[in-house]
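Just one protein chain is left out here, and the rest sit where they should.
Going in written order, the chains are labelled A, B and C, and every chain counts its residues from 1.
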Amino acid sequence: MTTDSNTSMLDVRVYYEDTDASGRVYHAAYVRFFERGRTEWLRVRGFDIGALAAGRGIVFAVRGLAIEYLKGAFIDDLLRVETRPTAVRGAVVAFSQRIVRGEETVAEATIRVVTLKDGRVVRIPADLTAQMTATA
Amino acid sequence: MTTDSNTSMLDVRVYYEDTDASGRVYHAAYVRFFERGRTEWLRVRGFDIGALAAGRGIVFAVRGLAIEYLKGAFIDDLLRVETRPTAVRGAVVAFSQRIVRGEETVAEATIRVVTLKDGRVVRIPADLTAQMTATA
Amino acid sequence: MTTDSNTSMLDVRVYYEDTDASGRVYHAAYVRFFERGRTEWLRVRGFDIGALAAGRGIVFAVRGLAIEYLKGAFIDDLLRVETRPTAVRGAVVAFSQRIVRGEETVAEATIRVVTLKDGRVVRIPADLTAQMTATA
Partner (left out) sequence: MTTDSNTSMLDVRVYYEDTDASGRVYHAAYVRFFERGRTEWLRVRGFDIGALAAGRGIVFAVRGLAIEYLKGAFIDDLLRVETRPTAVRGAVVAFSQRIVRGEETVAEATIRVVTLKDGRVVRIPADLTAQMTATA
């Protein structure tokens, strides 16, 4: 992925909870790390996801994801999650994400989330689209 | 703990998700296993926890727990969770639980759950108390 | 996916540990469910993954995955994980997997694992390939 002014960064420390008996970070742990990255991307843009859910019944749910695991990661590693939206259209926000350790890319992902209101897919409300696409 | 006619048993297989880089089962995984055991104890007694939450706003929340870890557990182990209530009183259900592997006791726990209705602590409704204390 | 004689099935119960505050199963939980399915597919074919790791230094690590989430899943749901290999070649085993609830498909995945020996990618040893491709 490329990074631009709309890319957010989040540092993530690897704890025992993230590893498995192979001695490496468990593959599902990256899925959690990528979500932390998207959550921080939203926070930087002013979203309060708790209030959105409680006040307007709006949640973003993952509809599809693809991850390539390029390097192992290990206990105590300090990883960085990079998050960049690639499309905001209809009900869908698409993201390109990457986990890096220093200069190395550890994993790459493309992820599509859909907007749910009271459990049903809806177009992203216009104010939220504006909030997502405004220059940070 | 002792077992009696009100004890339920649940088999749990250890997968990679449950282990950590020490090569053993991660200590928080047992907390999940114990909850699976309590959920199955409720199911055996006719509780539908999804319907209770959706229909009556009632959930059981853990208020306190104490666990002793006696043996390590490892990938692919087949563990058994034993669950027995020790008190049903006011808002609280207390459980004695144990995880065994064959003849060995791997971990023991005492756990208190409280009854929440719409997020607030309430006395356990009488019909639920009856359901919990009826002979299975 | 299609199912055939090489497809294995595993039932998975949804517990609170698998859900999130949206009220649905958390998207990373499916990644764990899919792995349980692959582990059971291996077990049915006679693999002892604990002994493989301890005795021969061999582990299977996820190299890539793609998941489509088609329906929500909820607390107490009984899901079935279907697992079928689509290729065993070089260092890689590719799987097609599906999670169903009764007649509904909840999620679909394609997953590639690579064979590591002492942490390095190796061709799958011939005896293991034979074990994977033998008629179950």
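Observations on the structure shown:
Assume a residue touches a chain if its C-beta (ideal position, glycine included) is under 8 Å from a C-beta of that chain, and two chains touch if they have at least 3 such contacts.
If you're wondering where the values come from, they're calculated on a predicted model, not measured in any experiment.
The missing chain, though absent from the display, is touched by one residue of C:L10, C:A28, C:V81 or C:L128; that residue is C:A28. Across B:M9, B:V59 or B:V122, the residue that sits in touch with the chain not pictured is B:V59. Between the chain not shown and the residues B:A28, B:A51, B:A87 or B:A130, the one that touches is B:A28. Chain B residues in contact with the hidden partner, per the touch definition given at the top, are 21-24, 27-28, 31-32, 35, 53, 59, 61-69, 72, 116, 119.
If you put the missing chain back, the residues of chain C touching it would be 16-17, 19-24, 26, 28, 74-75. Contact between chain A and the unshown chain involves residues 13, 15-17, 32, 35-36, 39, 48-50, 53, 74-76.
As a convention for this text, only the chains that are shown with their structure count from here on.
The greatest centre-to-centre gap from chain C, using C-alpha centroids, is found for B. Ranked by how close its C-alpha mean sits to the mean of all protein C-alpha atoms, the top chain is C. Between the Cα centres of chain A and chain C there is a gap of 24 Å.
Centre-to-centre separation between chain B and chain C, using Cα means, comes to 27 Å. Each of the following residues of chain A touches two or more other chains: 21-24, 28.
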